[in-house]
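This report concerns only the one structure given below.
A protein chain is absent from this complex, but the other protein chains hold their places.
Coming up: subunit A.
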């Protein structure tokens, strides 16, 4: 059961508390806060199951919950664009957030942590459970860069610094499978084919396709930097993002190499999306188009045939996360975050409506 509070009232309470908090800060703390905001990066976002809230995690390990309904309402102002609640979840950065029916799952520098939505909405977030990565190097723990959740069999897939992809059974809280084969750290994982197959992209320049049910070798390996049409040696070979369309026919990936569309059955690149100087960090299929963001202050919308649809400017100079609210039709927005404390919100996808302030 979800506890849903009145978002407006919540934001009011919060802003009052926040003002009090701000006044109590000394000069030194105020300077620190200001500089933290100036150098903030929001790596991860996700939408709550009811589609009313946006959760974001930043490089300081803070998770903030924003009310989408309140910020879209007619009375919205600067205060409603601030977090309803924010809490420190990690000492290091948060790289990934996913949402299940009952839990908000976060990952970054440290364990994978589950937070019950009910606790989060009651502004009393506490760790419901946590999963520890099996191995750690001598020089500190590995980070988790990507999460994917399979609703069908309640399995969580995570990929990170130790070059492996793990499958976690959330029912028992144990590690089910280990998918190893990457030679450098994993950037992104993506599930498809009713969660039976998994694509992962890594710093080593490869995209690997796995059978999600077994822990064998990778079924296929794609190496974009070895294909002339998308290779860009000056940006490196790393692949930062991967995504597969709903029809399970097309795979899109990019990073150092250009963003490119691959035909899954023949494993050949068909289209290259040409965006100079942009190293894609995040890509997603939405309806019949592809939305991507990367190392330029723009969000790109592409047609599946490779033609650019639009190029929409955003606040962050490097985009790390795109979140489309598909849970609630009335709150259907695109949220874009990156190396800025502001999270841009697009209501009609072509024009930036306002920015949420992660402070």
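Rule of thumb we're sticking to: contacts are C-beta pairs under 8 Å (C-beta built on N, C-alpha and C of every residue); 3 or more make two chains touch, one makes a residue touch a chain; residues count from 1.
Here is the rule we go by: contacts and distances are computed from a predicted model.
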Identity of the absent chain, which is to be given by its UniProt protein name, from "Exosome complex component RRP4", "Dynein intermediate chain 3, ciliary-like", "Ribosomal RNA-processing protein 42" or "THO complex subunit 5 homolog": "THO complex subunit 5 homolog"
Candidates A:106, A:292, A:325 or A:339 - the one touching the absent chain: A:339
Sole residue of A:53, A:238 or A:346 that reaches the chain not shown, by the stated touch rule: A:238
In subunit A, positions touching the absent partner: 27-28, 31-32, 35-36, 38-39, 41, 43, 59, 92-93, 95, 109, 137, 139-140, 143, 145, 161, 185, 187, 203, 233-238, 240, 256, 277, 281, 295, 297, 317-318, 320, 339
